[in-house]
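Have a look at the structure that comes next, please.
Missing here: one protein chain of the complex. Every other protein chain is in place.
This part shows subunit A:
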Amino acid sequence: MTDVSVTSPCRLRINGEPCTIDIPPSVTLLDLLRERLDLTGTKKGCDHGQCGACTVLVNGKRVKSCLILAVSIPDAEVTTIEGLSRDGQMHPMQQAFLDQDAFQCGYCTPGQIMSAVALMEEGHVHTREEIREFMSGNLCRCGAYNGILDAIEQVIAQQQQDRAGEAA
């Protein structure tokens, strides 16, 4: 059993890098990222699990980082918006959001993109209605929903093309 103490050790891998830090157990994953690790791409919107701006991947699954105590996911692999690009190249979902003008103010965008990346892995992308339903955990106060759907459909189309290319 872990010792009951004022601060607890927190050991994670964040965007592939090991992170070990002593923090009070009340620190959420969101506050750890933003306030202690300077990873401010992940946004704090409602801080109550409703808006989705704080969406990150924990062990590949999309979650709301505002509702997770950082100490409660030992050794987890955390991926934030900062961890999506490879070799200076934007992730295809990031590029699609740019191409489709899928935001106005941009505050919800990191959460939308993380959610959309996870959605592709989950495979809930058969119809536009299904994408809408499975993106319902991310709110956009500017109302850029159509652009967001277009961006996700752009990536789906790209993936289908890539698969057809591989098969040929």
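The rule is simple: contacts are C-beta pairs under 8 Å (C-beta built on N, C-alpha and C of every residue); 3 or more make two chains touch, one makes a residue touch a chain; residues count from 1.
Assume contacts and distances are computed from a predicted model.
Undergrad: Looking at UniProt, which of "Inner membrane ABC transporter permease protein YdcV", "Crp/Fnr family transcriptional regulator", "Carbon monoxide dehydrogenase" or "Oxidoreductase" names the chain that isn't shown?
TA: Listed in its UniProt record, the absent chain's protein name reads "Oxidoreductase".
Undergrad: Among A:Ile68, A:Ile81 or A:Ile148, exactly one should touch the missing chain; which is it?
TA: A:Ile68
Undergrad: Can you name the residues of subunit A that touch the chain not displayed here?
TA: 1-6, 8, 24-26, 28, 47-50, 52, 55, 61-64, 67-69, 71-74, 115, 118-119, 122, 124, 127, 129-130, 132-134, 136-138
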